[in-house]
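Missing here is one protein chain; the remaining ones are kept as they sit in the complex.
Going in written order, the chains are labelled A and B, and every chain counts its residues from 1.
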Amino acid sequence: MSFEPKIVGFLCNWCSYTGADLAGTSRMKYLPNVRVVRIMCSGRLDPTFVMKAFSQGADAVLVAGCHPGDCHYQNGNMKTLRRIPLLRRTLAQLGIEPERLRLEWVSASEGERYQSVVNEFVEQVRKLGPLNLELDPSVERAAG
Amino acid sequence: MADEKLRVAMFWGAACGGCDVALLDIHEHILDVIEVADIIFWPCAMDFKFKDVEAMPDEHLDLTFYNGAIRNSENEHIAKLLRQKSKLMAAFGSCSHMGGIPGLGNFHDRKSIFETAYLNTKSTHNPDKVFPRTEFEVPEGKLTLPEIYDTVKTLNQTVPVDYFIPGCPPNPEQIWIVIQAVASGKLPPKGSTVGASDKALCDECPRKKTELKFKQFKRRHLVHPDPEVCFMEQGIVCLGAATRAGCGWRCIQSNMPCRGCYGPLPNARDQGAKMLTAIASHIDSEDPEEVERILDTLPDPAGYFYRFGLPLSLLHRRQRRNA
Partner (left out) sequence: MPKKIGVYICHCGSNIAGTVDVEAVAEFAKGLGGVTLAKDYKFMCSDPGQDMLKEDIRSSGLDGVVIAACSPLMHELTFRKAALEAGLNPFLVQIANIREQCSWVTEDRALATQKAKALVAGAVARALSHEPLEMRRVEVQPSALIVGGGIAGIQAALDLADAGVQVYMVEREPTIGGHMAMFDKTFPTLDCSACILTPKMTAVGSHPNIQLMAYSEVEEVSGYIGNFRVKVRRKAAYVDHDKCTGCGLCMEKCPYKVDSEFDQGLSKRRAIYVPFPQAVPNKPVIDRDACAYFKKGKCRVCEKVCEPGAIDFEQQDSIEEIETGAIIVSTGFQAMDMTAMPQLGYGKHAEVYSALEFERLNNAAGPTLGKIVTKDGREPTSVAILHCTGSRDENYHRYCSRVCCMYALKYAHLIKEKIPEAAVYQFYIDMRCFGKGYEEFYQRLQEEGVRFIRGKAAQVWSGKEYRAIATDDTGLEVDDAQLVVQAEDTLLGKLVRVPVDMIVLTPAFEARDDAEQVGKAFLLNRGADGFFLEQHPKLAPVSTTNDGVFIAGGCQGPKDIPDTVAQGSAAASKALSLITRREIEIEANTAYIDEELCSGCKNCLDICPYNAIDFDDEKNRAVLNEALCKACGTCAATCPSGAIRARHFADDQIFAEIEGVMSI
């Protein structure tokens, strides 16, 4: 059986989540590997969430927001545009391939784009293989 | 507790010894400590044997200050032993609180560290490729050494900890406050961080802050920072905003940015990620290529963000599958 990656998707409410809904209303089929966590704006994406998703065993993380210039909140997505590159560099140093974190702009009208982003990303992560995170379960207890 | 003195222990795990010195840095207060407490076990300062501890009944000790991270079997063994013998266990200093400088070992593993330390450094001459091993036969019998682990852990990842006293090392004034609290029995709920503020270092830092924008990052040793102005505004990464105050801003006074030894704030799960987001959010560009160029001036971001706290962080260590 092929490896089925688990991917956490952080989608902004106004564009990408709505775009993902549109893919649904249009009955566009795509791979079921992305579990979506809705946030109001991609600017809400604290890099901690990405770390958290990996620490919970995600093989990859998808972040999607409004296209630059179209942010429902003026420019929240511009913060994301800046955070993701630094996060990818940091993850690389922590032995997590930067390709496992993907940032995409998906508008509310781009159901088809959401479909292809998900399908492509799942295939890409399949090629990367499982992350098989080395994490002692005591870590979370210790933090709690 | 009034009629009987407190029984206190201090032990070092994977540590530099600075914490033990810091305890002495409370100066003449050490005499006050003696008034209220008997030091039962402090191998760095006085002659004790492990068998003395083993011989104690459980919870014989009122309080153990454990400094140092857990990176070998001896650290782990003694941590467990002291936990069993202590009513209260306090992680003392950055290493036991969150891994500290030894925690940087989590960017590597035993094999690569040994190869660097015992083989590859320029000053090492080791033609027979001798590495530390846990057992060695000599005519007199078998010699043993503790086993070094691949992954450095915090104390709390090894045994349950009641109090955390952050700092590399903890500020002596804060140590004295904690000791007074212990002596008076006025301790906060278990699990609390003591001897530190719930606010970030910026709360105490007197430097001027106006507007934060990064066009370029600068490394501290290559510039002469203005001592009156926020380091971040001068392009220098300072972890003060993501780090508990309580240290007495010693580094800042020496014109050095905060490196984060007092650890994350109460509501911040991952100190490095929080610093990362604060810094990245203020990069002065909306062009992805320019953002990358600006980030090129910040080498080793993970090293900045997790200098003291990698083992405590969400990801804990570098993933080796992809090493």
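Just so we're on the same page, a residue touches a chain if its C-beta (ideal position, glycine included) is under 8 Å from a C-beta of that chain, and two chains touch if they have at least 3 such contacts.
Since the structure is predicted, the reported quantities are computational estimates derived from the model, not experimental observations.
When the missing chain is restored to the complex, the residue among A:17, A:105 or A:121 that touches it is A:17. Summarising the interface, subunit B meets the missing chain with residues 198-203, 209, 211-212, 240-242, 245, 264-269, 274-275, 277-278, 281-282.
One chain of the complex is left out; on subunit A, the residues touching it are 6, 8, 13-14, 17-18, 20-21, 23-25, 27-30, 32, 35-41, 43-46, 48-49, 52-53, 56-58, 69-76, 79, 83, 115.
Operating definition for what follows: only the chains that are shown with their structure count from here on.
Here the spacing of subunit A and subunit B, counted between their Cα centres, is 32 Å.
Against subunit A, the residues of subunit B that register as touching in their complex are 107, 151, 153-154, 156-158, 161, 268-270, 272-274, 276-277, 279-281, 283, 285-286, 288, 291-292, 295, 298, 300-303, 305, 311-323. Across the complex, subunit B is touched by residues 46-48, 50-52, 54-55, 68, 75, 78-79, 81-83, 85-87, 89-90, 93-97, 131-136, 138-139, 141-143 of subunit A.
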